[in-house]
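Selected chains from the complex are presented in situ; the others are not included.
Read from first to last, the chains carry the letters A and B; within each, the first residue is number 1.
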Amino acid sequence: MHSTFEIATRGPGLYEFTREIAAWVAECAPDEALLTLMIRHTSASLLIQENADPEVRTDLTGYFHRLVPPSTDPSMAYLTHTYEGPDDMPAHIKAALLPTSLQIPVISGRMQLGTWQGVYLFEHRARPHHREVVALLR
Amino acid sequence: MHSTFEIATRGPGLYEFTREIAAWVAECAPDEALLTLMIRHTSASLLIQENADPEVRTDLTGYFHRLVPPSTDPSMAYLTHTYEGPDDMPAHIKAALLPTSLQIPVISGRMQLGTWQGVYLFEHRARPHHREVVALLR
């Protein structure tokens, strides 16, 4: 069984969609399965992260902004792929550092996430985007 | 088929559990399958890494400690999620940079790891923890 999720983003940061995924898994009602999610883009990522304190998301965005600064930053002067904006090549680098796909075992019809784990899309581009995530239950 | 592995950790570093996983796979005796391992936490990771020289593990721990220093480090002054200790938010960041799940093809009943590949839990917190890893064979 498969589906596609569309997620609208408005700038860098983490967008949770755990409930949408859980609802689709419940609808499919598999007994035991592997859920795979894959994002069809190279400038945004997927991530399983803490779903309790929103400060964790703020700090993750802040850390990755410092680890991979915009291409206008002097430390990034060696970059050559810069004509699509200062956030473009850093977005590709973040997409290399962070997951393009997630795998979540489903047992007795439920995703086996830990208590504090949520499913997020991590947007790396500044402008609003519509992102596609393919979901597969096998 | 699925199972849960519990791994006790005593501070940051890599804990190998290749043999425990191989024993369970042998018990299940699949012909061809995909093995998925997922850690149910956001402050520890899973990793496939070299299983020969223990210095590789020491250096990996050393590198990630420098890449993501404790929140008491002046370079991390921008962090806001700091009340659970100086190793808490860095642990979440390391959990974003390193895998939450691993996938290993199983062919003729054996995991297709390379000669030098071992399966590790990478603990990021200072205090002892009990970590849960869900294993799924499909």
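Quick note on the criterion: a residue touches a chain if its C-beta (ideal position, glycine included) is under 8 Å from a C-beta of that chain, and two chains touch if they have at least 3 such contacts.
All of these numbers come straight from a predicted model, not from anything done at the bench.
Student: For this file, in which 2 copies are placed, how many copies does the full complex count?
Tutor: 3
By our rule, only the chains that are shown with their structure count from here on.
Student: How many angstrom between the C-alpha centroids of subunit B and subunit A?
Tutor: 20
Student: Under the definition above, what is the set of subunit A residues touching subunit B in their complex?
Tutor: 32-34, 47-50, 53, 55-56, 58-60, 62-64, 66-67, 97-99, 102-105, 107, 112-117, 138
Student: Touching subunit A in the complex: which residues of subunit B?
Tutor: 1-2, 34, 36, 38-42, 67-68, 78-81, 89, 92-93, 95-97, 99-101, 103, 132, 134-136, 138
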